[in-house]
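A quick write-up on the structure given underneath.
Only one protein chain is missing; all other protein chains are in place.
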Amino acid sequence: MPEYAIIQSILNGILLGGLYAIVGIGMSMVFGIMGLTNLAHGDMIILSTFLCIFFVTQLIPNIFLALIITILIMMALGFLIQNFLVNRVLDKGGEPALLVTFGVSIFIQNVLLMIFGADAQVVHTQLAAINIITTKFFSVSALYLFNFIVALLVIGVLHCIVYYTYFGRSIRATSDNVVAAELMGVSTKRIYSYTMCLAMVSAAIAGLLIGMTFISYPSTGTQYLIIAFGVVVIGGMGSLIGTLLGGIILGLAQLLGAYFFGAGYQALTGYIVLLIILTVRPQGLLGTAIRK
Amino acid sequence: MKAVLQIQDLSISFGNNHVLKSLTFDVMPKEVLGVIGPNGAGKTVMLNILTGTLQPTKGKIFFQGENITHKSITERCRMGVGRTFQVPRPFEKMTVFENVIVAGVYGGGLVEKEAQKRARGIIDKIGLSPKINWFAGKLGLLDRKRLEIGRALAINPKILLLDEVAGGLTESEVVEILGVVQAVKKQGVSVVWIEHVLKTMREGTDRVLCLAEGRNIVCGLPEEVMSSKEVLDTYLGVDER
Partner (left out) sequence: MGSINWRLTLKISSLAVLLAIFCAVPLWNKEYITMVFMLIFLYMSLGHMWNLLAGYAGLVSLGQQIFIGIGGYSLAVITELYQLPWAVGLAIGGLLAVIFAMVISQPIFKMRGVYFTIGTWIVAEALGVFFSNWSYVRYARGFNITVSYRMSTTEVYYLALAVGVASMALVYVLLRSKLGLALMAMRDNESAAETMGIELYKTKLKCFLIAAFVTGITGGVLYLYIAFISPSAAFGIDWTVAMVFMVIIGGIGTIEGPIIGAVFFVLIKQFLYDYPGISLIILGVLAIVIILVAPKGIVGTLNDRYGWELLSPRRRG
């Protein structure tokens, strides 16, 4: 039924958008709160994917336990990187911090390459083979739906953390005004480190979902960095709802591109849509995001 | 005599914050006009509008009779609007000499050889000759402020906008800066001098304008303005350093 394929593309695009939102949300938080563009974000996601795969295949066949261990490791890693590397250069202007994360990105990529080799990796799951709904016009993949629901949950939980906890208030105070926050007794550097931890939790979850949904290589981090950046740019930094919208726009752009021009152009249309948005509205589609 | 700079009905708002409210004044040839006012009166914002860093919400700026309201920063510089920054922004990894040459070549439109010649003269005038080959990053505050003025002079300005050049300096250093400004004035350059320190204004200016809450509240001879009721009211309780 090729004439109905477009319905399937749109549906998948929206569901894929949920996955992209989780890919981007950590980067969005880091960008919004400390003005840092974490060029290692994509590689941190892929690192999580590989960690999950490693734990599931080598240690414990339980995927939830694997995810929890991965989350803990990623949190520790995020804290260390933020505390000992990024925080030390954050006040020296944008470039040094950017380049530090670039170095971290290349480091992670090559460590993965060394340990796991250049082969494709995937998290095996039964979800991939199941369709929840199958009609004449379209079907809903259990995996894509699962991704989307998890995305909503993660965004919801982050929303609650940012708006209803003391920690969230300190984060918001810091992102509004560093000096004032410091005067109120908030240690901004510490907040940055915790923010990175939180971002790494989202990266770890994203890593697992990516691993279940797509084939991953040590070098695929770049792809997800660009997706994450796209989500941040389209959605406006730090905006949680915008993140979801940004993910959906990118997901739709890719799958409609694939529908109209062929599967080879899926990534390309995503990139082009992103470049156009960057050119026309450099500050993002939603809100007036100003870089610190 | 025709004014060098005419500011007409200049206003600027950031959201609901109206920083300047239809400000109007003229700057005459060869005069040093002091601009005083408490913190937040809009002095630096005004300067940034005059140089083109900010666009006014309303109003016009005429420079030598030409409307420059929508001209870019570099165009204004080449026409002869020079400025200094409140916190000096030297090119730290370039020498004092090179700092002044840059301004002469780009702002003054000179070929490099002539710019070098002019730079030597200016550096002599601002008293930095012994440090001509120093990296600007190694200079102390007084020398940085001198260099700010030197660079602004190298573009061969018709008008010089000084942003708190005396701020942060000791009493004797202020005297030196006053000397430099007087020398600039003798060259026939008009000066708009923003300052927080009232004392320098009394000695170094021909006219003083007092800005408060974005309005021109009083303008006239330094002595008159300083002792006027408006200024005393504005500064009441404000510490005069």
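Note that the chains take the letters A and B in the order they are written out, and that residue 1 is the start of every chain.
Following the convention adopted for this analysis, contacts are C-beta pairs under 8 Å (C-beta built on N, C-alpha and C of every residue); 3 or more make two chains touch, one makes a residue touch a chain.
Predicted model, so just to flag it, every value in this text is computed and none were measured.
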Residue among B:9, B:112, B:203 or B:224 touching the omitted chain: B:112
Residue of A:6, A:63, A:106 or A:178 touching the missing chain in the full complex: A:106
Options B:20, B:77, B:126 or B:159, residue touching the unrepresented chain: B:77
Positions on chain B contacted by the hidden chain, ascending: 51, 53, 73-74, 77-78, 83, 85, 89-98, 101-103, 105-109, 112, 116, 119-120, 123, 132-133, 151, 155
Residue ranges of chain A at the interface with the undisplayed chain: 37, 85, 88-89, 92, 94-96, 98-100, 102-104, 106-107, 109-111, 113-114, 222-223, 226, 229, 233, 262, 264-265, 267-268, 271-272, 274-275, 278-279, 282, 291
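Simple rule for what comes next: only the chains that are shown with their structure count from here on.
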Whole-Å gap between the CA centroids of chain A and chain B: 49
